[in-house]
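Note that this complex is displayed minus one protein chain, with the remaining chains in position.
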Amino acid sequence: MGVRVQAEPFDFGAEAAAFGRGLPDVGAIVTFSGIVRADGGAMSEMVIEHYPGMTERALGAIRAEAIARFGLAEALVIHRFGPMRPGDQIMMVATAARHRADAFAAAEFLMDYLKSRAPFWKKETRPDGTDWVAARDEDEAALRRW
Amino acid sequence: MGVRVQAEPFDFGAEAAAFGRGLPDVGAIVTFSGIVRADGGAMSEMVIEHYPGMTERALGAIRAEAIARFGLAEALVIHRFGPMRPGDQIMMVATAARHRADAFAAAEFLMDYLKSRAPFWKKETRPDGTDWVAARDEDEAALRRW
Amino acid sequence: MTTIEVLYFAWLRERIGAGRERIETAAPDVRALVAQLSAMDDRHAAAFADLAAVRVALDQDLADLDAPLAGVREVAFFPPMTGG
Partner (left out) sequence: MTTIEVLYFAWLRERIGAGRERIETAAPDVRALVAQLSAMDDRHAAAFADLAAVRVALDQDLADLDAPLAGVREVAFFPPMTGG
């Protein structure tokens, strides 16, 4: 239940609230949610492609590593694929730990690995056409801190 | 509207969802929520005392500094006072930015400053009695990274 | 001599037995005010026995023990903060 890959929108507030319920001896919960930016109106649509099967496998491994490394009580990853519009939620992660330092570090770790190691690809439609988003050097560099 | 200090419980999921709505060109939202730990049943009640007036003033200044320093589109701080039980939400922060690095850094900055510079004091009831929580050296040390 | 409001929080409030009192003082700085308060009775003396554990705010801004009191109307004493 800790990894979901889906085309459907999800309710960030409801997911965040449900995630925190009934976790024993948890003092800190961190969530991250990624939203489609309009970039000042320059972006009209985004489509996310993924690799069914490998996506779940990769996210599951990243989640397990985060739980082990930061001693988490729980961790959740939800990531959508398919067409999306500015303002839509793309994805979220949530982490629960005894103390805030572990919950924050684990959420950043999940995001850094998910960005560069889970098989998702974004394609954007802008006034000058439709193209695949290029990977950013700083996303790859972010992995080196772990 | 970015700082609330209250005795009443708040709905973390509803607050998190409302925070993210209608923010233009925001790609990343981070939330932190602090929860009363039971510490394996050793803690039965917590009471938080605060300094009315100064609390709002201190939190407002910390929030303004976070917005300026990390270029946030929005930031929210909610902190309760009064009696609480294990599992209750004590407080939350939320940050919204274009990119995830700023949203994460700002949430950690808010938490580090709030912990040691906003006038709240926790008192815990345990089997051996009731006492004030001692400040932790690492909380003071955490401020030095900013 | 001026009149200031002195506030106490957490265990300082409990040791002194009051959250607030009005004090007539000519103290030029916080340290002199603490000396005046400590001399009032055993409760105040106990509250200020370990100054390393005491923090101070002047008119709701954090300050240190050597800060001057000129123009200040509200002084608060409390232990290190433990919110979040």
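The chains carry the letters A, B and C, assigned in the order they are written, with residues numbered from 1 in each.
FYI, a contact is a pair of C-beta atoms (placed from the backbone, for glycine too) under 8 Å apart; a residue touches a chain by one contact, two chains touch by 3 or more.
What you see is a predicted model, and the numbers here were worked out from it, not measured in a lab.
Seen in the complete assembly, the chain not on display touches A. Contact with the undisplayed chain is limited, among A:Val3, A:Val30, A:Met91 or A:Ala105, to A:Met91. For chain A, the list of residues touching the undisplayed chain reads 34, 48-51, 53-54, 57-58, 79, 90-91, 111, 114-123, 132-135, 140.
Throughout what follows, only the chains that are shown with their structure count from here on.
Looking at the partners of chain B and chain C together, they share no chain. Greatest Cα centroid separation from chain B: this falls to C.
Separation between the centroids of chain B and chain C, computed from CA atoms only, is 26 Å.
Averaging Cα coordinates per chain places chain A and chain B 23 Å apart.
In this assembly, the C-alpha centroid of chain A lies 48 Å from the C-alpha centroid of chain C. In chain A, 100 are the positions where the chain touches two or more neighbouring chains simultaneously. Among the residues of chain C, those in touch with two or more other chains are 84.
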